[in-house]
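Pasting in a structure now, in structure tokens, and then I'll have a few things to ask.
What you see is the complex with one protein chain gone and the rest in place.
The block that comes next holds chain A.
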Amino acid sequence: MMAVPVEEAIAALSTFSLEDEQPEVQGPGVWISTERGATDSPVEYSDVSAYRLSLSEDTKALNQLNALIQEGKEMASVLYTYRSCVKALPQLPDSMKQSQADLYLETYQVLDLEMSRLREIQRWQASASSKLAADMQRFSRPERRINGPSISHLWSMLKLLDVLVQLDHLKNAKASIPNDFSWYKRTFTQVSGQWQDTDSMREELDDLQIFLSTRWAILLNLHVEMFRVNNVEDILQVLIVFVVESLELDFALLFPERHVLLRVLPVLVVLATSSEKDSESLYKRVKINRLINIFKNDAVIPAFPDLHLSPAAIMKELTTYFQKFSSQTRLLTLPAPHELPLREAQDYQRHYLIINHIGVIRAEHDDFTVRFASAMNQLLLLKSTDGSDVDWSKEVKGNMYDMIVEGFQLLSRWTARIWEQCAWKFSRPCKDVTNVELHDSSASFSDYEKVVRCNYTTEERRALVELVSYIKSVGSMMQRCDTLVADALWETIHAEVQDFVQNTLATMLKTSFRKKKDLSRILSDMRTLSADWMANTNKSESELQSSQHGGEESKGSFFYPRAVAPTAAQVHCLQFLIYEVVSGGNLRRPGGLFGNSASEIPVNDLKQLETFFYKLGFFLHILDYTVTVATLTDLGFLWFREFYLESSRVIQFPIECSLPWMLVDCVLESPNSGLLESVLMPFDVYNDSAQQALVVLKQRFLYDEIEAEVDHGFDIFVSKLCETIFTYHKSWAASELLDPSFCFTSDNAEKYAVQPMRFNMLLKMTKVKLLGRTINLRSLITERMNKVFRENLEFLFDRFECQDLCAIVELEKLLDVLKHAHELLSRYLSIDYFSLMLNEMQENISLVSFSSRLASQIWSEMQSDFLPNFILCNTTQRFIRSTKVTPLQKPSIPSAKPNFYCGTQDLNSAHQSFARLHSGFFGIPHMFSIARLLGSRSLPWLIRALLDHISNKITLIEPMITGLQESLPKTIGLLPFDGGVTACVRLVKENLNWGTKSELKAEVLRGIKEIGSVLYWMGLLDIVLIETDTMHFMQTAPWLGLVPGADGQILNAHDGGDSPVVSLFKSTTAAMVSSPGCPNPNSFHIMAKQAEAADLLYKANLNTGSVLEYALAFTSAALDKYCSKWSAVPKTGFIDITTTKDFYRIYSGLQIGYLEASVQVPANSHERLGDSVAWGGCTIIYLLGQQLHFELFDFSYQILNIAEVEAASVVQTNKNPHFLVQGWDALLEAMKKARRLNNHVFSMLKARCPLEEKTACAIKQSGAPLHRIKFENTVSAFETLPQKGA
């Protein structure tokens, strides 16, 4: 196999497409497995000796200090995470007092383990202090026999000092430790009674007790160790100068280092001024104002996540221990944070609160990301270009380098801001807790709540979220391009170093240093140990020349790029040598590091050396790319609260007090949606915290606590997020569905508008990295959405089931809103189909069942409430609830959150005001809703049920009618004209002697009313369906080529040929297939076939029948059974007038009865029956073929005729027209009304169910009607007709 160069092989990988469409809305989220990077100097500077600078003593000391720093940090985390054991110790009940000794022993053993750790810390600090002191003494001997201290060495001293100070500070702050210790001591005295030889142990205990109970014990000890020999002042001064200059320059420092320097400076000052010698020498080298400035600028310095330091407070406290220092009144009058006068406090507040800087930060972020991206693009372009120009390449890489440096500085500044804001907040707890808008204001607040939960306003939280997301996004942006930029960075650093040692130093050697032999030796040493004279000599000649040409013009000599950075040891040595040059190896030299006017080096050269010196310091951060990014974006400290946990005496704070969660919550609760895409950023804080707990603090229990909080928090987050998403889409849908004219005329239509929110980024997240797990947020949301839509449907149906039939319009409206919301959400999320969910919730999945939850609800509602309790008004075509019946008891209407209706409260009330318009009656709009909601699937089922109801009712009233027939007198003649109206009415009353059967009468009337209601209902349904069908027809007719003919017949416009849709597709197919470029002719053939199928299907659907006609035919068939009873064939063959007991006669009697009742003063029967009685009665009469009989012989018609005649005769005789008919006005009026209504019904029936045809076609014995319309598909309805009693 042929060998492939590594570079090419790797480059080939980039041909893979690795886009995963994941938006960058979370932090880096990587579990950083921090290998020891360049800044840690992996080989412990063992390569330093190779440069033969006689630094072996210095290196040894340096490594020793570094080891101590490492140990010290571990001690500090032990101390920081120390939790009191005493609280967990059990107490014995009285009954077990005899076992007290055993308990003491056990307790002692448990505590002994903890105390041994403290003992270890005590021992360690003693040895560390003495080692540090010895180290300082050794390297500050004026007669200097050894090289050093190097700059790295100085740094190590400072860092170790910092560790010691921190440890001391922590020991002072942790109250539980002395507490635990005193318990320990008590158990020891109890237990040790029987032991021998406890003196040494006791002594040790006393020692430890003194150590633990003395404030600043470590520092005091260090002081003693240091001043054993009186020559550490010099090195202390050097350290102070170094610290002050570094802080003032503030270029090469990242925030962790800056905080180290800030923490040690006050202690250094105290130590330096506490010596026997006159302390004024310090202020000769460093003006006191410079110190005061530094202390003033940073009044609070973060030390531990929830513990801060204040230089002023530390110095004040230390005066009691360092008497000499008490004379430094200028330093001691600095106010500690809690003593600040109001005005200054406000100044600091302005400085510390992120909210005052977020505008600038935002601008910085936007600017930086754009420029960074463009630098990246340039770099990618460069990489993809072969044989690019050397200068261009250098420029692009240099630009990238600059961007990285800027990025690090930005990140460092930003993260430091968060640290410092936290420290400031911790130093100033919220005093006025009640002001804060917390709901449980009655509860008292813990200290931690005062400094965190109540101490951040909403605005501050939002600013914090914003800053966190900037840090995290810039961090992950930089983290991602690590390997891409690495070689460019190396190359640039290499070039910088080479430029300095090969060009700048060469110039210096030639000019200013020519005469100074010592100094020039050092400079040439610098060249020796870092110059790369023969870099990249494998470049081609021509390239070499061309580039050399450009190089020669500007610079003395040219060197070739090489993508290798200097090692940490090289940087270390270079810094050491520069320091040697400027300081002359003399610690006592007055003045600063570089700011020395008395130096023998020209200012210009000094400046160059200084710049390079600090640059070298920063190179290490850049070379340690991933570690630096990880350190700078680590916000894990936001979670930790060990110090407050202890002082609050609780095991853990609730999640509401946790700062990361507060940030998440703030985003979710905030009405402004701008931050929504940052909502995952605070979760990355948990990643950082967990990492810290495991790697830095090394405490499993902390990790467990974080994990528990994350689990809990993420659950809440997902459910709250889903709630927000659902509500948002619901209100969006509802506001879109709101009547536009209503919105137009509404005074404040804005409240119905929905603020747009961007969820689509969050909805794309399939991998949220959380504590090393990958969570598919999208599928979680999908799952919940599927659930909540179903719940919403369920709720709507439940709600409908608790209301009457009139609520169907509201139900439809709400379902529409829900459906539209589903549609809107489906654009971003693949949730289940709405129809599927609807069917599921309607229990309508089965293929063989046609009833649905809604249909059966409508049916049962009709049966139990609508038909008995609603009355018809023929004029308005509406059914309304009768006022005379007591309303049915229904379960109370369930209530739900606003988002189960229309989203927001405002939209709910808007929609409700529409729904209210339809809640009082049942009419055409309701029928439309029913038709739409039930659809062609369940509607036939409902129709069938209603028809059965008719047939049942007929069967039910049949025996009652028989009863009424029986009690009719043998004969009832025509009403005589001579008696007038009064006599006639009396006669009718006498004849219809149903007095004892009033119950029966009412029952029959109710039955007829229900039949009439059903039939009228069918009529409404018919209107609605016809309208729907017509619409459908209008849409399909042009495609099917149908035109209406002259007599309402539908004609085919094309004779025998294909319909337009078919021919269109056929011709298209033919055209496409014939063209040579057609890629897939088969699919066009399929389309043409499908068009034919569609044609057939739509044509078959055209001739739907009329529901009303069908219902009438059905009723007629149902009546056939009773024909013999209700419509007896007269024996004589002539019309039977007097003895007939046909249905019309019964109905006549019933009608006049209820008309009479209706005109009585407390009128009630009409209120109870409405117009549907007429519909029921007349339909039966009509279908029995008795219409003409009825019109001739009906009692009220006869009375009306008589009244007419009477009135006419009265007019003729010119008498008082009201003489005879007096008192009957109302009744006559009612009769006229009834006659009009009856006529209306009859004419409708004639139109919809012509009797001639009926007789012509007849209805089969089986019940199947043979009509002009064939209901072939519903024949089964007749076959299964319950022929009750047959």
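Keep this in mind: a residue touches a chain if its C-beta (ideal position, glycine included) is under 8 Å from a C-beta of that chain, and two chains touch if they have at least 3 such contacts; residues count from 1.
Just so it is clear, contacts and distances are computed from a predicted model.
Which name from "WD40 repeat-like protein", "Transcription elongation factor SPT5", "Protein BRICK 1" or "Ubiquitin-conjugating enzyme E2 2" does UniProt give the chain that's left off?
The UniProt record for the chain left out of view names it "Protein BRICK 1".
Which one touches the absent chain: A:849, A:967 or A:1083?
For the chain that is not drawn, the touching residue is A:849.
Just one of A:109, A:189, A:776 or A:1138 touches the chain that is missing; which is it?
If we include the chain that is not displayed, A:776 is the one touching it.
Based on the whole complex, identify which of A:22, A:70 or A:876 touches the chain you can't see.
In the complete complex, the chain left out is touched by residue A:22.
For the chain left out of this view, which of A:531, A:907 or A:1107 touches it?
A:531
So that we can see where the missing chain sits, which residues of chain A does it touch?
Touch with the absent chain occurs at residues 6-7, 10, 13, 16, 18-22, 50-55, 143-145, 147, 482-483, 486-487, 490, 518, 521-522, 524-525, 528-535, 562-565, 567, 576-577, 580, 584-586, 766-767, 774, 776, 778-779, 782, 830, 832-833, 836, 840, 845-849.
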